[in-house]
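This report concerns only the one structure given below.
Heads up, one of the protein chains got dropped from this complex, but the rest are sitting where they should.
On to chain A.
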Amino acid sequence: MPPRHRAMRFVAWAIWVVIAAAPAQAQEPPAIPGGGTTADHSKFPALKGPFSSGPEVTQACLSCHTEAGDQVMHTLHWSWDYTHPETGQKLGKANVINSFCGNVGSNEARCTSCHAGYGWTDVREPPPADPTRVDCLACHDRSGQYAKQDDLAGHPPLDPVRAGAKTITGADAKPVDLAKAAQSVGEPGRENCGNCHFYGGGGDNVKHGDLSSALVRPDLATDVHMSPEGGNFTCQTCHVTEDHRVAGSRYDVEAKDIVDAHLLGQPRDTATCESCHGNRPHAATPAGMKLNDHTDRVACQTCHIPSFARGGVATKTLWDWSTAGKLKDGKPFSEDGFTQSDGQHLHTYLSTKGNFEWAENVVPFYGWFNGTVEYTTADTVFDPSLPVEINRLEGSASDPDARIWPFKQMIGRQAFDTERNVLLHSQVYGPQTDTAFWTNFDWSKALQVAADYMGTGYSGKFDFVDTRMYWPITHMVAPADDALKCGACHRPQGRMAGITGLYIPGTGLPPGGILGLAILAMAVAGVAGHGLLRLLGRKDKGNHHG
């Protein structure tokens, strides 16, 4: 092609591009701003900063959201104090003893690092009665760089960050840009809730078993609702929130939710499967109708969460405090005896905490549950010869409000008062003290100072008692194809082997079956005997009849 032609072709092409592009630009409407909200928080003068502390940010938030602080201060996220409506027990994080790190009292700056506020340093008193001490950013930061340091009673790491400091997720603490966080705020994402709730008990998935960092961006097989390939739910899609009150409770669980089928999918102040799926969610096929007949006695989770700690993050299944405190050459040491599916090694012994066991893809423990749990609190007397149930599940087959639920059963061994037969508080955290266990490895000091702090009696004599704690499994719902098949339970020694008070076909022959088999056996033996006699008779008589 001669150069002149080539130039002409280029000009023609350029003209075509301009003509083609121009009308498209003219027709394109301007983009709608705001991305689903009416406010772009980066444009607010109040949020320009600079901020030198968390409460300063909160103060700026409250200049528009005037009631938000007060609302949060009415919630369990703030109070950590809960009086059970059925049992009257005083529960909540500030009061209970669990089988993980034990108790908050006397360990505050460490434990309250996950409090939805700033600077709660004594849980014997309510959190500071000051709305600016509410931590808005923990839930609403969308910049991804906000964090809470693990030993500052809820405050974020700010410049200069102490060397070696960690955040509540165990990551290295980096200075937080508060202005950037403040300007980023939005609806909480999975990681906002997860920064505390995925790391309960001192690490990823340690406590719940069904709440781990695997749920930040889960694949479909790990959580059909939260997976971006599935429903892409955030936590509050189910944990419906009103006035900052979040639906759902582990103390008073909605174990059986009878819903009006006409109101399915409507936002309700409850976090049950049934609020969207109803009580008869399976198709009207013969198998589906049979499955629907199960829903009054079997929780959805029992079949639809075939195992927990899925998605590659293990959960702690045993914690034996009694072996804690061993030292090598006067120094604490650790053993990493468990290898997670991603190759990560997890502690199986720490001088500070004792022995652990871990597991992935765990088959749940199943039990009757009507939603009420009764705690073994610091003043509940027990029989130390039996495992102590830290939170006893209420419900049985004869309780119409109870259903069969899946649980993580946590096996523990914890300090108790051998004279009074009650659980003991312990002070484990306190780097500056000469009493805290993690610093001094002396149980008698750690137990005495905690008892004094909490104002409970202590005989001075302690030992360790076996404990069991139950965590309802309700997250990590699997795709329908992965749900348990009938035969998982309807077989001898199946998953319902520990369930009593219920007739479960296929688990063993009932009396009618044993009697029936005997009748059938007699019939077979009868005709066999009859036939034999006929055969003998025929030989004798040589008759073709008979």
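The definition used in the following text is that contacts are C-beta pairs under 8 Å (C-beta built on N, C-alpha and C of every residue); 3 or more make two chains touch, one makes a residue touch a chain; residues count from 1.
Quick note on the criterion: contacts and distances are computed from a predicted model.
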Omitted chain (choose from "Inner-membrane translocator", "Cytochrome B", "ABC transporter permease" or "Ligase-associated DNA damage response exonuclease") - UniProt protein name: "Cytochrome B"
Options A:Val216, A:Ala359 or A:Ala397, residue touching the unrepresented chain: A:Ala397
Residue among A:Ala287, A:Leu327 or A:Val363 touching the omitted chain: A:Ala287
Chain A residues that touch the omitted chain in the full complex: 285-287, 290, 292-293, 296, 397-398, 400, 485-487, 490-492, 501-503, 505-513, 515-517, 519-520, 522-524, 526-527, 530-531, 533-534, 536-538, 541, 543, 545-546
